[in-house]
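In this view, the complex is presented without one of its protein chains, the others remaining in place.
Moving on, here comes chain A:
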Amino acid sequence: MIHLKNITKFFHRNSVNEVLALNDISLKVEEGEFITVIGSNGAGKSTSLNCIAGSFFPDQGSLEVNGQDITRWPEYKRAKFIARVFQDPLRGTCANASIEQNMSLAKLRGKKRGLGIGVKKRDREFFREELKQLDLGLEKRLLDTAGLLSGGQRQALTMLMATMQRPEVLLLDEHTAALDPKTAAQVLDLTERIVREKKLTTLMVTHQMKDALRLGNRLIMFHRGKIIFDVKGQEKQNLTVKDLLAKFYEIQGEELSSDKMLLA
């Protein structure tokens, strides 16, 4: 379904700050897979998600979705089949627009926008039904602006907006990292439920190893712009935090020993 082929991406190329963010990455995501993505800071997790979403174009390599090459498609065009939830709750909704306006904007994701009225009467009922499943009482606040909501409420709303119009791919970039633990757990539960109910193909970046293990049916680990670990199915089910930590130390150990070799 999504196929990243030998993607390489530099930031600040040809300057002293040059960073090799993605180093010849290849990844095949199958329909219905829920992949959790882990790795240390700057490993390339978010960069690879941004690359799929089209925030920038790769320096090398290509990207296919359902067999169609979309490497050079601008971000807005990819929105037809890709939905995203960002880490910052403020980025997913318009603060000055009402809840129903935000939902109407999301309902037309990837579709043509014309001069029809923006929030339609029949949509309101649908929005209320959708909001009810959040259990936050938002169904009674359709006219409140999104700026009045708390971070958790906004993120839950964004989650709903991203999936209301079923996307082919859902990209979640540490979407609970900015929330307090209780709210984070609620949004994560919501995520799990929506992904399961709609059978969404999902990539979720997280810093929480427990979440990465508990959720999803495949796990990949990034390190220094490369995918160094990729497990799915039963093997993933059996994985523990201890295994992952061991994996981390293994890499760091390798680095240490290679440093030692360099210094020796």
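We take it that a contact is a pair of C-beta atoms (placed from the backbone, for glycine too) under 8 Å apart; a residue touches a chain by one contact, two chains touch by 3 or more; residues count from 1.
The rule we apply is simple: contacts and distances are computed from a predicted model.
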Discussion item. I want to check something: the complex is missing a chain, and I'd like its UniProt protein name from "AcrR family transcriptional regulator", "ABC transporter permease", "Acyl-CoA dehydrogenase-like protein" or "Rieske (2Fe-2S) protein".
Written reply: "ABC transporter permease"
Item to complete: For the chain that's not shown, point to the residue among A:5, A:109 or A:128 touching it.
Response: A:109
Worksheet item: Quick one: which of A:51, A:70, A:83 or A:188 touches the chain that's been left out?
Response: A:83
Discussion item. Using the document's definition of touch, tell me which of A:91, A:132, A:199 or A:214 contacts the absent chain.
Written reply: A:91
Response to the item:
Omitted-chain footprint on chain A covers residues 53, 74-77, 79-80, 83-84, 86, 90-97, 101, 104-106, 108-111, 113-119
